Structure formats: C-alpha cells, structure tokens
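Data block below; observations after.
Note that one protein chain of the assembly has been removed; the remaining protein chains are unaltered in position.
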C-alpha cells in the first residue's frame, strides 16, 4: 500500500535524525532554554524579519491551538473560525474544554473574509442583549486551510485590517505553512505573516520533523508569561532541545522551504493527472492536498494500491477524495499513481 | 560543567535512535494505531502479566497526569495527593485547570499511607455539610516519589486495600518507575503494580526515551473512550509510531531495567561517598535521586564543577541538594564527583 | 409603556408573596433541606406520577442548564441542541465554559427530531476518526421552544425512543413549561414528560415565581451527588426555603396551571387580532409568545405605546416581532393592544 492519506506517515528528514544522533550525549538544561532552541529561535526571527518576536516550540497542532487560544481569550469570549476550521471539527472540542466557544462562519473554501469579521463583530456589539451572547475575542485562520486553499497577500492584509479595526487578535494556524509558502501562486512571505498576524505557528510535524510546531508571538501584548501556559497545558517538553534541534536543522540552508516545495511539486503532478483525465476538484488547491471528484468505482480501483482519504460524498455515484503529498513523498510513487490515473 | 541536576539532560538511548533511523521511511497510519505501538503494547502487557490492560502512549508526565486525572473525576471531586506531589507543586496548576482541586495530605517522605486515605474519606462522608466540600474522588501517588522514596509491597497493598474500601481509584505516577523497580530494597514488580493500581504509567522521558510515558489502564471502568481524552488534551501524537518504537526498544531484552539499574548503581556510589564523609540526607532514598545535606560553602565548592539542584534550606549554614543520576550518567563523571566529595 | 417584551417584567404571584410574609420569621435549616422544600417536592412528585424522581430547586434557567449539563457529560462529550437553543445562543457560552461543545442541529421551528438525533449519532460512530471529534453525549430540547412551538406527545415519544437507542440522555428545558402544558393543542402531561425524559425542569421564574426552576431527575443514574454540583456552581441558595415556599404555593390547587392558562389565553387574543388583520407569523405558536410579521412602520407605530422584541428582519420593509404574555398580563392591556392592532 502506497500512502497518500496524510502528510505524517513517515518519520523525519534524515538531517534531523543525524543531528539528534550527533548531539545525543550532550548535556543541556531542560524545558527549552538550551542553546539549540536559542539558535532555532534566532533563525526564525531572521526569517520573519523581526528580532522582537517571541518563539516557543510546542509538540503538536491541537496542543498549540488550545494553548494559544486559551492564553488570549477572556472567559466570556469565543474564537471566530471558519466552520471547517480544524479547531471546530477535528480537535475533540479541545477549545471548548478550555472554556471557550468556537464562533463559526460559513465558508466554502475554508477561508475567512474581512467582511465576515466586520459583520460578526458589529452585529455582536449592536445587540442590546450582547451580554447574553459570546463576545468575539479573536480570529483563527489556517494557511493553507483544511481545504488546501491559501490566502493572497491582499486577502490577508484586508483581514488583518478588519481584525485591527475590531481589536480582534489574528491567529494563523500554520500546521502546513511551508506548503502554503511554496505554492505556485503564493505571494505571502514569513515576513508578511509576521506583520499581519498577532500570533501564528510554523508547522514542523507535517513538514520534515518528528513533531513540533514553532509558535511565533508578534504582538507584544501576548508575550508575557506565555511559558506558564505551555507548562500548564502539559505542552512543555522536558528535553526541549529535541524541538530546538529539529527547527535548527529545518531552517539551516532553507531546508524547510526546499522540502515543502518538493511536496507541492509532487501534488501538482497528481493534480495535472486528474485534471487531464477530465476530473473536477472539490476545492481549487495549489498546495500539497488535492481533492479530486471521481466516480466511486474508480476510487475503489485506486484504493487497491493506494491509501487516501474519502473526504465527501458528492452524489450517489461520485465522491471527493483527498490525496496528500509531503516532504517524504517519493517521485516514483507519484509516477506510479499517475500511470494508474491514466488507466482509469 | 557536569550535570547531576536532573534525569533528562541527554537525548535517548542509542538503540532508540538507531531504530528511529532504520524505520524512518516506512509509512504507517498516524495517531498510535500502527504496528510499532501494537508491539510495544504487547510487550508491556506481558511484563505486567495481564493481557487485558489497555496501554496508551503519551508525550510527557504533566500531560499524562492531567489527561488521566480529568478522565476519572466527576466535576465535584478532587484528587488526593501528598502535599509534595508533582501535581500539587510543579505543574502550574494543570489539574486545577481541568476543574479539580488537589486535596493534599501532609507527608514527610512524599508517600501517602492507607490510614491517611481512610481518614480523609471518612471525615468527608461523616460531615453533614459534605456537599459544601470537595469530594475525594481518587488517590494519586508517585513511585518513586519526588523525594526518591519508594513504597514497599506491603505498603502498596495496604494503600490499595484502603482505596478499594473507599471506592477511590488509585493512580500511580511512574515517571521514574524504572528507578524504583531497580532500587536495592524494592520488592514490587510491574505485575504487583498492575494488580494493585487502577491506572499507572511507565516513564520513558527520564529513562532512556527522547520522551514518552506509557499509560496503563488496569481497571475496566476507565478504559472506554480514553483516546478521546488524549486527543482533546492535545496529547495524541500525529506520528504515534515514534512513541511505539521507543517503548518497543525499551522493553526489548529488558533494556529498560538494565539502564534503570545503571542509574541506581551510580546513585548508590554517590550516596556512599557522601555518607562515608559523614553527611546526612534529607530523605532516605535508594533510587536515582540523592538529597545530601551539606554546609553551604561545601555546596558552593562542588557547584564549580557540577550542576545540581538546591532543594531546601536547612538552617543558616546548611542546605539539602539533589543529585540525580540517569540511564546516561557516565561512571567517569561519578568517580570524579566522588573524588571531589572526599576532598570536601 | 405597556410591556409585552418578556415574561418576567413583574414580581411574583401575590399568593407567593403572602406566604413569604407569613412564614418570614420561622427558623429553618438552610440549603434546601427544610420542610417547605420537602412539601413542594412531594407535590411535584405527585403531579409527575412518580415517587422516585429527585427534585432540586435552582434559582434560574442558565444556572439550571449549566449545572445539569455539566453533571451529565464526560469531558469529551458535547450536548446536542437545535441551533436556536437557548444554551447555544443566549447564555454567553455558559455550557462551553463548563468545557463542553454545543453540537448544533439546523431547525426551522426550534425543535429537534428523532431522525436528526439518529443521524448525528450514527454519523459520529461511523467515522473512523471519531476520536478527533466531539462525541454526542446528551440531547437538549426546550418545551416550548424559543420559538413558542411545542412537541406533540408522538414527537416526544419518538425523540425519547431515538435517544434511548443511542444511549443519549434527554434533557428538557422547561423554563416556560406551564405555557406549553396549557397550550390548546397540547397533548403532553407532566407525567408523560417524566416518563420520556431523563431530566427536565419546571420553570418558575417566567410563571409566577420571583425566581426559581424545579429540576426533576427521572433517571436513577443522574441522581447521585447532584447537590455537590449545585453547590459547586454557586447555585445552592442559602435560604433554600424561599424556593420551596414558592413552588409549594405554585402547586397548591393547580395555581401553576391556572396562571399559565391565563397567559396562553391572552396570547391567543393577540394572535387572533394579528391574524384577523391579515398578518402572517414567523412561527406557528400556540403558547405565550407570538411572532407576527409586520411592516416596519406599523411596528414603529405600535412601539409608541407597547414594548416588544424585534426578533428578525424579514426583508427591507418587514420584520418579525415577539409579543410575550405572562401569568401577570392584564386583560385590559391586551384589549388596548388589540384595539391598536385593529387600527393599524
């Protein structure tokens, strides 16, 4: 079985394993205050073009989301998200467990618009009984989204502007950030994201690391005492240097971007194969996730050799599937898949 | 600087790194349902002498504690713990954050006694206004304790009996379990612990792994849906096989016990050196943590070459320090320390 | 200004005030274990046709909802509700604050159907990644709903059956229960509700009391230790007898039903007046809340003399309003309103 079902089916980039091996018996202090974390943070600061950001390394995405969101909101506030947002559908209510409602916005493509933010904010504060409803307290987006779509620089600028107008911090979930930054049509840089968001994270788990997300706090207001939140949520790794080492390697000589590009290139090959065969897509994605719509029997045929996700039932005879590539996807596997798509 | 300040200063046992390397490009499903997790679970079941236990791999200790405790208690219940318990003092209120009080018992040596459990339970239920106070809902112990002390089989049997009498689940935090099981005076086996506790975990972070704790659920009542709790608390590793591989290696050919014994042996050398020099100890420990009481100037002298924890001020001129060994402690470093203790 | 904006604009039924006055200097134990609470509970048990139910008196509706729901759900479970449910829109996220997601179902009339429950349950458990989503843990309905609609006996039977099939406790919010029970088309009795629900409450705040909701626990499983939950949520009134006295009076000689009927009668007069004038309604309600759709200028005209809620914008020129009657509504005020409706 060749797996295209997700972007975390393999281990880590070999350079990471090598560095873990080479440094294994060094003795460092625990909890992320070692020199490897320091080096990785400095690299990230440089890439973000801002020496004043704070960087923290957490283990995983749900953990990062719940730690960040609960650190920002007041008890009576909720987080605004597309209804398809990961925090709303795939985290077992982790955000609600911290006491906060996820306030959902309808979204066809997984994105949130500036207009939606202005609307939900204004309609809350225009309500004379507003104290009886959850106050919007921040905005959560992901880039790329769960649907593989991405924000343009202009869209993110507008959204950021709307958030500032409403005094709503903007938090970007970048679990697949590399795959967004290396998408063909992308015009956003890490620097832009640093300027436009209050807080975001750079995903490692899905892009070359064994695990790990680098949380970047841009807004001064949210920096204080963040490490208490990390510890309280069980998110402070004792051997913190393992996170530091991984991000240090990922951001050495642009490795992160290089392997992200590989995944996107592989996804484009698959996209073209489906497209040339005349299949449509559920979402227009230029990142590592592709959602072709196929007749059920053809999907079944493919599933004999390949694993992928059944995303959505379209009608009685058609379904949308999700094919994922990653930093570790082998070109040979992709070429095999393409051959089999052609034969469908 | 030679570090005796904690048992998580190095990386992982080389055999673990090797296995991570060898399996790196295998594709496995995520979230802990891969074959490596399966193999590790089976080994643990065998060691515990019980095929019916459930085993789950979590990343760290605070995470394991908060996930387990919040999965067992009803909203109005608290967890009974020694006042020195890790959950009470060193987890930034993680348990309270899940909504539960830590009900503390005074404890000189870090242990909880059967009598204390019976007393606190009875005094709660004898109170006519008991509904105004937190109901004891479970008992938390650690083995070894934060003070390096351990339970004898007889003590644990009595405690377990008291808990059963009070219908209070018994949870054992085994972050340093190996160091307890390999202590000279130990008469407890993994099998005993499985029989006497409702739930416990086998620590990997401090004993040879990069990170990881194996939660063992013995009581049928607490097995259902535990994975939802793991996910909700942000404790479900996407690449779950990394945890499976680590525990699979640790329990291959008794590696876990062998490296635990090494740490204890090293600690005994240090203990003897302090003892022969006439120093007393804050706690009587036969595990990998030693708490000698020294004049402050002598501690300062040692701190020029060695890092260790300043645990407690004893009087104006004396303090207790904590010296930790681990699976990775080099004999050569211990011998150097012993030489320097002799010279004090 | 004559108020039809809500059903809690006045104080309490005079018989309640009289009884509070007459018993004022009696000394009783606190916290709801006095003889007035006992008498009120016995009356409710008789009306419900079940000696084995548990009855608890709480102060208000949001308090009752959050106390009940958080006492039933496991941490990773959510409560299923119509998207218009009070817990979803008008309690400032009180349920989420207790750690639980409100899982919403689309609903035109404010009701939840048996089919919806079966669907949401099945689709959760058929999902192979179900542990990544919130597990449905109970079903919340209100009767009458926020929209003034009511369940027929047959609908509630089907819903109850579906819930039992899915092992989902059914909780009925009866903040306006009297107004539902006295609706013309009603075929449900308190006895039916007791048989078909696991837990429900009989609203006092909106039906004759100064404040107070009588929570009735029918399912044995949820009775144990409920008073701890009440106390922990700050919902245990020190002078508990004030609640007992009020419900004792309300259920003396069917006062509760008599005054509920009055409110419904007054609402029907208003309904007919709008209807005869040719206005349509947003929801078909036979209870104390009526939602006529009027041209905006006519609503403005009415608002000069009467206060009511602007519920919904229908189009550029029309809006739906809510007119509420209550146990305290004066017939004279209603007749005046009718005259003014005729003149529109």
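Which chain is which? They are A, B and C, in the order written, and residues in each are numbered from 1.
Just so it is clear, contacts are C-beta pairs under 8 Å (C-beta built on N, C-alpha and C of every residue); 3 or more make two chains touch, one makes a residue touch a chain.
These figures come from a predicted structure and were not determined experimentally.
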Q: Considering the entire complex, write down the shown chains that touch the omitted one.
A: A, B, C
Q. Of B:89, B:118, B:314 or B:338, which sits in contact with the chain we cannot see?
A. B:89
Q | Residue of C:242, C:266, C:321 or C:337 in touch with the missing chain, whole complex considered | A | C:242
Q. Can you name the residues of chain A that touch the chain not displayed here?
A. 31, 70-71, 74-76, 98-99, 131-132, 135, 225, 227-232, 236
Q) On chain B, what residues meet the omitted chain? A) 75-76, 78, 89-93, 96-102, 129, 131-135
Q) Tell me, which residues in chain C touch the chain that this view leaves out? A) 1-3, 5-6, 8-12, 14, 17, 20-21, 23-30, 59-67, 91-94, 97, 205-206, 210-211, 228, 231-239, 242, 328
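Going forward, only the chains that are shown with their structure count from here on.
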(Q) Quick check: superposing chain B onto chain C on C-alpha atoms, how many degrees is the rotation, to the nearest 5? (A) 180
Q.
From the centre of chain C, which other chain's Cα mean sits the farthest off?
A. B
(Q) Quick check on chain A against chain C: do more than half of the interface residue numbers occur in both copies, making it same, or fewer, making it different? (A) same
(Q) As a quick test, compute the distance in whole Å between the mean CA positions of chain B and chain C. (A) 50
Q) Between chain A and chain C, what is the gap in Å from one C-alpha centre to the other? A) 42
(Q) Quick check on chain B: which residues sit in contact with 2+ other chains? (A) 228, 231-232, 236
